[in-house]
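Omission of a single protein chain aside, the complex is shown with its protein chains in their original locations.
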Amino acid sequence: MLSDYIFIGVFLVVAVLFGLVALGVAWLFSPRKPNPVKTSTYECGLETIGDTWVQFRAQYYIYALVFVVFDIEAVFLFPWAVAYGAEGIGLWALGEAFLFLAILTVGLVYAWRKGALRWM
Amino acid sequence: MSVQHAVFIILSAIALIGALGVVLNRRLFRSALFLVLSFVGVAGFYILLEAELLAMIQLLVYVGAIAILIIFAIMLSRQAMVADDKVLNEQWALGWLVAVLLFAALVYVLVKVNWPVVEVAVPANSIQRLGESLVNPNGFVLPFEVASVLLLVALVGAVIIAREK
Partner (left out) sequence: MDYVLNLWVNLATDLYQLFLGWGLPAWGAKLIIDFVIILILVILGVLAVIVLTPMERKVIARMQDRPGPNRAWPFGLSQAFADAIKMLTKEMILPRNADRLIYTAAPILIVIPALMIYAVLPFGPQAADAELQLGATNLNVGVLYFVALGSVASIAILMAGWGSNNKFALLGAFRVVNQLIAYEVPMILSLLAVVVLTGTMATQQIVEVQSIPYLIVMPIAALTFLASAMAELNRSPFDLLEAESELVAGYQVEYGGMKFAMFYIAEYVNILSTSILFAALFLGGYKFFGLEEVAPVLAPFIVLGKAVAVFFIMLWTRGTFPRIRLDQLAGLAWKFLVPIGLVNLLLVALVVKLSANPWAQAGLLLLGNLIILAVTFLIITLVERRAKSGGAVVLSEAQNLTPAAER
């Protein structure tokens, strides 16, 4: 099994090389004539107003928080899903998973009702 | 020096460079990216230990969710846009002292303890066995359910705190 991951490791190296070679070839062929107009920040054709600071909506952060919780829930379910079909596991395994999901569904409904999933 | 040894050294280098980059970098966003590098190094360690499920979970949860959360939190603070912060603060001497003491304690523990070494090969169906132990009443089913309650608490807390904007 570790030999599979040697494959993945070599693949990673080749993928990095692919990116570098592609950019390298382009670096050879592309012109380089920077001037102040070209390098200025793009703002739909106008001059930039104010420095580069965005009115960051907190809603992004809330979505990321909810996502972390559900990501970890899904991660717990992966080994359960693999072991579930085997012979020795009965319907009580389904019951346990149902309880697990039910508790988290309560959380989802709570977030929904409190408006945490709104607006974007 | 076997292949595993060499790979271990490379992964350690990646993880340590990532960790050092987090604390020594002046720009906050670059620190977050070095943290991602450190996470990837740890995922490599899991693969070396033949715990591929944990490696993928590390990538999925830590790099794909928590690192993004941290980067979003960095963006939330206007501090991120201000150029360079100082790397060291006024208490750096005390910090160094505590770090050296901690390092000495860890090295002592590592050297003195008789770590039990098991020479058994990792079973091929380790994920299956993990799943079975998660639903086994004599196994880890109670921590499994308590984990869901913990996640619920985290979710409710996050919604409450974040809503007070």
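As written, the chain order gives the labels A and B, with residue 1 at the start of each chain.
Note that in this section contacts are C-beta pairs under 8 Å (C-beta built on N, C-alpha and C of every residue); 3 or more make two chains touch, one makes a residue touch a chain.
All figures in this text were calculated on a predicted structure; none of them were measured in a lab.
Novice: Could you list which residues of subunit B touch the chain missing from the display?
Specialist: Given the touch definition above, subunit B has residues 27, 29-30, 33, 36, 52-53, 56-57, 59-60, 63-65, 67-68, 71-72, 75, 124, 127 touching the missing chain.
Novice: Over the whole complex, note the residues of subunit A touching the chain we left out.
Specialist: Residues 1, 3-4, 6-8, 10-12, 14-16, 18-20, 22-23, 25-27, 29-34, 36, 38-44, 48, 52-54, 56, 60, 63-64, 66-67, 70-71, 74, 77-78, 81-82, 84-86, 90-91, 93-94, 97-98, 101, 105, 108, 112, 117-120 of subunit A touch the chain absent from view.
Note that in this section only the chains that are shown with their structure count from here on.
Novice: Counting in whole Å, what is the centre-to-centre distance of subunit A and subunit B, each centre being its mean C-alpha position?
Specialist: Roughly 17 Å separates the two chain centres.
Novice: Would you tell me which residues of subunit A are touching subunit B in their complex?
Specialist: Within the complex, subunit A contacts subunit B at residues 1-2, 5, 9, 51-54, 56, 58, 60-62, 64-69, 71-73, 75-76, 78-84, 86, 88-89, 92-93, 96-97, 99-101, 103-104, 106-108, 110-111, 114-116.
Novice: Which subunit B residues qualify as touching subunit A in the complex?
Specialist: Interface residues on subunit B, with respect to subunit A: 7, 47-48, 50, 52-53, 57, 60-61, 64-66, 68-69, 72-73, 75-76, 78, 81, 124, 127-132, 134-135, 137, 141, 144-145, 147-149, 151-152, 154-156, 158-160, 162-163, 165.
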